[in-house]
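Every protein chain but one is kept in place in this view of the complex.
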Amino acid sequence: MTKEKKRVGVYICHCGGNISDVVDVEAVRAYIEKLDGVAVARKNMFMCSSDGQKMIEQDLKDGLIDSVVVASCTPKLHQGTFRGALSRAGQNIYLLEQSNIREQVSWTHTHDHAAATNKAKQLVAAAAAKAEMLEPLEPIKVKTVPCGIVIGGGIAGLRAVRDLSKWGMNVVLVEKSPFLGGRTAQLDHVFPTKEKARDLLDKLIKEVIADPKVTIYLNSQVIDGGGSLGDFFVKIEQTFRGCTEKYDLKELEDAIKDLPKDIKNEFDYGLSYRKSIWMPYEGCWPSIPAVDWENFQPEDADKVNGSGFEFQPNKEIIEVRGGSIILATGFDPYQPAQGEYGYGTIPEVITLPQLVRLMADDGPSNGRLEINEHPVRSVAFIHCVGSRQVEGINNPQPDGKVNNYCSRACCTATLQAANELKERYPDLHVFDLYQDIRTYGHGHEEYYQQASKNQILFLRYDPLNPATVRPSNGRETAVSITVKDLLTQGEEMELGVDLVVLSVGMMPRNIEQIIDIFKLPQGADRFLQEVHPKLRPVELAVEGIMLAGTCQGPMDITEATAAASAAAAKSMNILSQEYVYLNPYIARVDEDLCTGTGLCIEECSEVNAIRLENGKAVINKTICNGCGMCVAVCPNDAINIQGWTIPQYKNMVSKMLIPAQELA
Amino acid sequence: MTKVESSYTPNILLLSTIDCAYPGADWAGQMHMDHYVQAFNLRVPSPAMFPEEFYFYCFEQGFDGILIMSCGAECPYPGAYDRLAKRVDHLYKMMKERNLETDRLRLTAICTVCAQAYVKEIEDMAGNLKTLPPIKKALGDIPQGVN
Partner (left out) sequence: MESNFDALIIGAGISGMQTANDLADQGLKVLVVEKEPSIGGAMILLSKVFPTLDCASCITTPKMSAVKNHDNITIMTLSHIKSFKREGMLFKVVIHKEPRYVDEVACTGCGKCEYACPVLRSDPFDFNLGVTKAIHLPFKNAIPLAAVLDMDYCIQCGACTRVCPVPDCINYLDEPEDIQITVRTAIQCTGFDLTPMNAKAEYHAEDLENVISPMQMERLLAPHGPYGGILRPSDGNLADSIAFIQCAGSRDETLGIPYCSRVCCMYAIKQAMLLSGILPLADITIYYMDIRTFGKGHDQFYQNAKAMGINFIKAKVAQINAAENGNIKLRIEEIGQNGGLREVEHDLCVLSLGMVPKNTGNNPLHLAIGEDGFVASINPKTSPTLTSESGVFVAGTASGPKDIVDSIIEGSAAAMQASAYLQNLNISEVVQ
């Protein structure tokens, strides 16, 4: 099928001499007028003036032309202006082609008027060649499902939910665990405002649960999903929490008093034990206990008194739909390897999150600093455990890579804990083994200054020659550390301490399933990878899926909530509109030519916008970004990018090199 | 082997990306940087869209050289630059098979303010092409001795 060629109107601009001082505009016009397919060719002092625009409108209205070439300045300056002229004349705005004869001709070939004029003729002829093959295009229109889906109920997820619901948008929150609050709930108080972490959470959670726009699914796993920008679906599997009624703590304790307390409590990072029906802390949300099905033994059911329990881990599959998805799946603290700095082999070696739990009022030792049942008189912190690792020095993770990134929040968190120890126990000796102190944030440097005032002793270690930690058998202190201190003369020092605290970094939570379902990109650091750190910092390459908080990389709470609000903003840009309009410059398949080779699908592996249906390639219009990689590999020339087709380019190329005698 | 500069004016096709190289070319204009004239920009979303055959089509139409002015590392399309680089390698192989000089094709990255690099690439290619026969001659379209 040959498409009918458009009748082209060509309009050449003098630009008040900027073009016409170098290019013989009349010669260009006269030459172009004679070309096949060109219906009219006109010139004007300023094409961008209303006078110039009216010329175009009039010719369109008079039915003289179908498509337009404006030869003037670079298209980035006045594309909008000239599209406006087409639009006012009732013509499709994509029937415009521009020829850049100012920046790329008159301003770069100032000293050779004849050559510049010839080049202008050639470029305008090429533009006319494209214009005669242009087709009207329409932006891709997607009806938006007015609901945001947020995955993860930690501080970032809650922030995002609250922002969307406050705007008045419907939100679905999916949380894997039976309780909201995430890692923040495990903190005592936060730097630098010294607020109680749970006060921050409580306020946010109260607002979230009070809002009828919010639907919360706890104990829920994402098991499938799909769709695209404006209309996603997520399939979740919700496991029944086992308890139906709201208990107060006293009643709960009575009901489950005979259950053995023999499960390591993950909320205290394994420093305490809990029962198989549990709540993480007083005042958690919901304050309804949950059955830990993994550890719930059949005989446990007999030991429970009272009603309101249901001992079948029933599952329900729920499908939710939304116009956008925000991922707020969070982090895990780095788990040191068995024996790394004595971790797991020496009981007096713990991690910073464990210390934070130990020091919390409701922690495993009720806030007393006790380890292995003896008091602590001296403590050493070691920074960058599981962060800033060096290949060949540190042991890699199962994927063969070391964590060579900085975890950002641990320096200030470490000094916060160190200062607090020192302030609670003034006689305590505190050592701090670091590489660089990175108290970068607002109000963070004060912790560093305070640490010096508190006479915390800093030692700087070489990451290529890290400290060694071993039990100090028979000595006064439990642990012995050997380290070379770079702050002094690099001499090897030996420190005897009662407690070693490893400032562990962050690693992304394992969300393999979600990554598989939505084909999400990860960086070398295994965190989810944004499209571009500056162009689109909270968006994933899959349009419509946003990132909030530490699933993207280490952050503190301030940074995580800012990112969450940013992700909410990006969601609102979609959700607030009835329709989402997407750029029409995407791939289109000519079904007559497509033989279903599937080569295009292979080529599109990063974006996944093409699938095979009934032996023909089908483009997912809302995912395709118009890169055209598929175009190049199709052996049947069956795919093109709308508005930038290979036949259009070939027509341009064939008309560009006009023989010299014709030019003259 | 000494190369002899011929006196013809080679034609150069520039495949310039909308996001990077084309604005770079505009910048050269705003700086009024006069440069070799017979170089023609085609504005393209990503040069990764062009099949090998397109390049030979352009040579047949009379372009003596083609400069692909990409975004390089700033490429906004995932995977496009890598594929483009591979295609150019493949093109070099095909050109050798057809006895076409590989100097006629070059892949480069030009940023939105890389006016100097833009002009230098064009001048360098023009200089290189002048040491080669015109493309029509190289493709054997025009028998020896005519014109």
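Some notes on this structure:
Labels A and B are assigned to the chains in the order they are written; within every chain, residues are numbered from 1.
Note that contacts are C-beta pairs under 8 Å (C-beta built on N, C-alpha and C of every residue); 3 or more make two chains touch, one makes a residue touch a chain.
Computed from a predicted model, the values in this text were never measured in an experiment.
Considering B:M31, B:A85 or B:A138, the position touching the chain not shown turns out to be B:M31 (whole complex).
Of the candidate positions A:V8, A:I101, A:V234 or A:I437, contact with the hidden chain is made by A:I437. From the options A:G17, A:P136, A:P260 or A:P375, the residue with contact to the chain not on display is A:G17. Residue-level contact of subunit A with the missing chain is found at 15-18, 45-46, 48, 73, 76-77, 80, 102, 155, 159, 163, 166-168, 190, 192-193, 195, 200, 203-204, 388, 404-406, 408, 436-446, 449, 460, 486-490, 523, 525, 527, 532-535, 537-538, 552-554, 557-559, 561-570, 572-573, 576-577. Residues of subunit B in contact with the chain left out of this view: 19-20, 23, 27, 30-31, 71, 73-74, 111-117.
Following the convention adopted for this analysis, only the chains that are shown with their structure count from here on.
Averaged C-alpha coordinates give centres for subunit A and subunit B that are 37 Å from one another. Residues of subunit A touching subunit B in their complex: 74-76, 100, 102-104, 107-112, 115-116, 119, 122-123, 126, 521, 532, 535, 541, 585, 603, 605-607, 625-629, 631-634, 641, 644, 646, 649-650, 652-654, 656-657.
Per the touch definition, subunit B reaches subunit A in the complex via residues 11, 13, 22-23, 25-26, 28-30, 32-35, 37-38, 40-46, 48-52, 54, 57-58, 61-63, 76-80, 83, 87.
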